[in-house]
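What follows is a single structure, and I will ask about it in a moment.
Note that one protein chain is taken out, while the other chains of the complex remain in position.
Right, subunit A next:
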Amino acid sequence: MAAEATNVGNTAINIGIFAAFVAVTLVIVFRVSRQNKSAADFYAGGRNFTGTQNGTAIAGDYLSAASFLGIAGAIAVNGYDGFLYSIGFLVAWLVALLLVAELLRNTGKFTMADVLSFRLKQRPIRLAAALSTLAVVFFYLLAQMAGAGGLVALLLGITDKAGQGLVIAVVGALMILYVLVGGMKGTTWVQIIKATLLILGAGAMTIWVLATFGFNLSAVMQEAVNMAGDKGEAILEPGLQYGATALSQLDFLSLALALVLGTAGLPHVLTRFYTVPSAKEARKSVVVAIWLIGIFYLFTLVLGYGAAALVGPETILAAPGGQNSAAPLLAFQLGGEILLGIIAAVAFATILAVVAGLTITAATSFAHDIYASIIKKGQVAPDGEVRVARWTVVVIGIIAIIGGIFANGQNIAFLVALAFCVAASANLPTIIYSLFWKRFNTSGALWSIYGGLISTVVLIIFSPVVSGKPADPVTGLSKSMISNPAIDFHWFPLDNPGIVTIPLAFVLGIVGTYLSKERSHPEKYAEMEVRSLTGAGAEKATAH
């Protein structure tokens, strides 16, 4: 049965549907990008998207392959704990809705650094904010591209590394084309189309699964219990994945904290708030995104248990993509080659769209914060800045391709959690202090950003995810990134450092602020506060 499962689907159908998606989106990208002229067009889509459009695009950005394939797979294999994981991703949006989205839209232009440098010293703050932005994007990007390799193996039946590398390169090249041609406008439309397909596809599968069991969720879960073998009833209860030891419980708390506080600090989420004309539309974006993301995670609950019930965890784990193959295998079980082809194409589109969103964010940050503000000290023509942004897109695309090829097959699933942890530690405290704390100053911001960034990266390097997990008795390999069990330099016990680094970054922001003799700027804070709440002087949409 397991051998059979490694060769499901029809490669021609999978590729055909994906090619159709690429063709349709390319036409749209070319059409919408004819009006791309100014920096506001390239970086922020002319700020002309409606709240509903942008909210759908946010859902498209956020529902990455890790969310779609990862969570459905985690529920299929580990039951309740996979569901637990998805809740942190959803609740996190309330931080963005209540504290960040509207105020950020009212005070910034293109990047997070715009808001921070409003009343703090321009150059050091922009550099720090750009570095932490680039770090988050790099970790997130690498995770997406490495995931692409596994997906290729599963969906196209390509098992040799060279063939997979070629597909990764094609995905990367397509992404560069989308972003270069379409800028933020084209990227946003790709996200909207992809989010719509993903949610419709998952919704159809959910109804299908429920219909199979007479619309009784309890019956789906009962069948999942029956299929789970010796795990049995444990998949209905918390603790299968995270509850083994006191340490793994603490590790989960740490992860939960990073998830809930990280989202509102993710740079590719923050830049999306600038693509709408007003704070009111930014609010609506988040409201729409919360509904779409929430409904999608409810679907994954059904899909996860449905995959466990209809496919079975043993078959899932034996498939080439392992846990990630739960949703595609369920699609095949339900609707055969055609439904698998659609879901496979959506999964590819997901990687393509998320990588495009990350790339344009990184390019914006580099061109706007580092090149224009720091290197050129603001003395640069807007089209010069956009030209640099375009070159940055090419460079980042190439880095993503090379990184994806090297990381292919590596155990780097922790990179997404790491990106959330850096966002929660290095970005969120400074954004919150900057918006709400009058006394806050440059020194506090630098302590918090660099402290959060460095502590997270250092603790990860010396954690069990990089080295020192016990060797697997079957393969003799460690589950750490460095799979040789003889190499062990870890001294930090947790996989997720958030429980240490997030409070640390908040405290460093306070300590750094009080240690500095920097003069405060009450007039700047007054301007920021008035503008953030009233929208006076906020960037307007470009007229066409």
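Note that contacts are C-beta pairs under 8 Å (C-beta built on N, C-alpha and C of every residue); 3 or more make two chains touch, one makes a residue touch a chain; residues count from 1.
Keep this in mind: contacts and distances are computed from a predicted model.
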| item | value |
| --- | --- |
| Per UniProt record, name of the chain withheld from view ["Clumping factor B", "Membrane protein", "ABC transporter permease" or "Response regulatory domain-containing protein"] | "Clumping factor B" |
| Among A:294, A:335, A:384 or A:485, residue touching the chain not depicted | A:294 |
| Contact partner of the left-out chain, one of A:131, A:210 or A:236 | A:236 |
| Among A:166, A:219 or A:338, the residue in touch with the chain that has been omitted | A:219 |
| Given A:62, A:93, A:274 or A:433, the one touching the chain that is not displayed | A:93 |
| Options A:256, A:370 or A:508, residue touching the unrepresented chain | A:256 |
| Absent chain, residues of subunit A that touch it | 80, 83-84, 87-88, 90-91, 93-95, 97-99, 102, 217-219, 221-222, 225, 236-239, 242-243, 249, 252-253, 256, 260, 280, 283-284, 286-287, 290-291, 294, 297-298, 522-523, 526-527, 529-531, 533-537 |
